[in-house]
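For chain A:
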Amino acid sequence: MTPITPYHYLVLSAALFMLGVIGVMTRRNIIIIFMSIELMLNAVNINLAAFSQQLHNAVGQVFAIFVVAVAAAEAAIGLGIILAFYRNKETLNIDEMNILRW
Partner candidate 1 sequence: MDVIAFYIFAAIAVVASVLVVGQKNPMHSVMLLITSFGALAGLYVLLDAPFTAVTQIIIYAGAIMVLFLFVVMLLNVPREEPAPPAVSALLGPTGIRIGVILSLLLGAEIVWALSRIGLGWFPQDPAAASVSSVALIGASLFTRHAFAFEATSVLILVAMIGAVVLARREH
Partner candidate 2 sequence: MPAWLPPPAVLAHLGLILVVFNMLVLSAAFMVWMERKVCAYIQDRNGPNRVGFEGVLQPFADVIKLLFKEELRPKAADALLFAIAPVISAAAAFAAFAVIPFGTSTTLWGLLDQPIPLQVTDVNVAVLVIFAITSMGIYGIVLAGWSSNSKYSLLGGLRSSAQMISYELSYGLALAAVIMLAGSLSLREIVLNQAGTWWGFIPRWYVFLQPIGFLIFMTAGVAETNRAPFDFPEAEQELVAGYHTEYSSMSFAMFFLAEYVNMVTVSAVATSLFLGGWLGPFLPDWLAWVWFLVKVFLILFFYVWMRWTLPRYRYDQLMEFGWKYLLPVAVLNLLATAALILWIG
């Protein structure tokens, strides 16, 4: 078996990122879209951690922790917005969230 190089991790990160992008593009339930965004953020984190290990530099992990903290803040606000919207329009289908259109 070939030993695990950082390229394995980068390919995995790219695959997860792609899955997140597919989720955002094709699903219509806004909570699933939100979860796909979190998936993309995690793919980036794997990338950072893989480079951190390869180059023996702790900055990668520090940045990954920042990404997690910012994702937490964003998830809280995003879900708050979804709740407020649901209270007004009673729908979670992103096709129907078009009140600001011309």
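Keep this in mind: a contact is a pair of C-beta atoms (placed from the backbone, for glycine too) under 8 Å apart; a residue touches a chain by one contact, two chains touch by 3 or more; residues count from 1.
Candidate selection criterion: all candidates are chains of the complex that A comes from, given by their letters.
As the structure is a prediction and not an experimental result, all values here were calculated from the model.
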Item to complete: Just give the number of the candidate touching chain A here, out of 1 or 2, all from the same complex.
Response: 1
Response to the item:
Within the complex, candidate 1 is touched by chain A residues 1-4, 6-12, 14-23, 25-29, 31-32, 34-36, 38-39, 42, 45-46, 49-62, 64-66, 68-77, 79-84, 86-87, 92, 95
